[in-house]
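One protein chain is absent from this view; the other protein chains keep their places.
Showing chain A:
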Amino acid sequence: MKIINKEVPVTIVSGFLGSGKTTLLNRILNGKHGLKIAVMVNDFGEINIDSQLIVSAEQNVMSLANGCICCTVESDLIEQLDVLLNLREGRPDYILIETSGVSDPGRVVHTLRYPRFREKLRIDSVICMLDAEQFSSLPAEVEQLAMRQLEVADIVVINKADLSSEEKINDIKANWLFPSARVYETSFAEIPFDLLIGVDEFSEKDGYQSVNHGKLFSSFKWETNKPLSLKKLRVCLSNLPSNVYRVKGIVSLDAVPDQYCTVHMVGTRISIEKLSGLKPSGDASRLIIIGFGFAEIDDIKEDLSECVVCI
């Protein structure tokens, strides 16, 4: 029961100037990841692409040898997305939208949810990057914008942590972040690819592990063949420990007896949606839980088991 997403997943990266967005985007554009990623930026000027990688560049779209596309967002995001979805060489596997330091990523999130994109695009994650040092002394006039960036963020990346102090980072957390916020501290905008981009192959891997800067990034699987309570599952997912960054899978729910539902949780955002088509007999559910340094795998599994509907 592999999840087939016909929608193109989208990750939105916000953050002020100097927060490390560009470093991150440059790494993706120049990287060997085997994915055709379309990166939408405000201005080519900030992007630094090895000229030998550029296959073609016309108007506001640049095609790269690794299959990536980089384009600038003209004033109209809707039109630019339509262009990407109707490319003659086929849709991208993934879209990454950088919002400029002065724009409101909430607007982008809203636009992606307009009916016209509902069957075509799916918000995978909204990442807010912040410079640990800069953020502890934000000028008053950008505070509202900082709030807009944080309020829509699924995952908050505190960058340049090496240049800051633990005290300052704790201050940021206390003054700016939400009780359950998923925070990833890093330097040089080093973010695990699997955290940033939810590719489906990953959800098939059980017991996957990779080490990032001394932190163990891992996943585990939980399965049952009984239906789950929608209400309990929502509560359980929202109470997961904050080292869980992603959960995805397919579940049978008491509230939806005839169809499977997909679970897609990134950071603090949980979406549970009906999967089209009737489900075959049986009530199998399977979730992949992805995060860092799990010590409480058994506890999480136990909490999930509590969601099983007692018949």
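We take it that a residue touches a chain if its C-beta (ideal position, glycine included) is under 8 Å from a C-beta of that chain, and two chains touch if they have at least 3 such contacts; residues count from 1.
Basically, contacts and distances are computed from a predicted model.
Looking at the choices "ABC transporter permease", "Electron transfer flavoprotein alpha subunit", "Amidohydrolase" or "Sigma-70 family RNA polymerase sigma factor", the name in the UniProt record of the chain not drawn here is "Amidohydrolase".
One of A:223, A:273 or A:299 touches the chain omitted from the figure, and that residue is A:273. Which of A:123, A:183, A:261 or A:287 touches the hidden chain is settled by the complete complex: it is A:261. For the options A:53, A:85, A:230 or A:309, the residue in contact with the chain missing from this view is A:230. Contacts to the hidden chain, counted on chain A, fall at residues 59-60, 72, 74-76, 79, 104, 106-107, 110, 113-116, 144, 147-148, 150-152, 178-180, 230, 253, 255-256, 261, 271-274.
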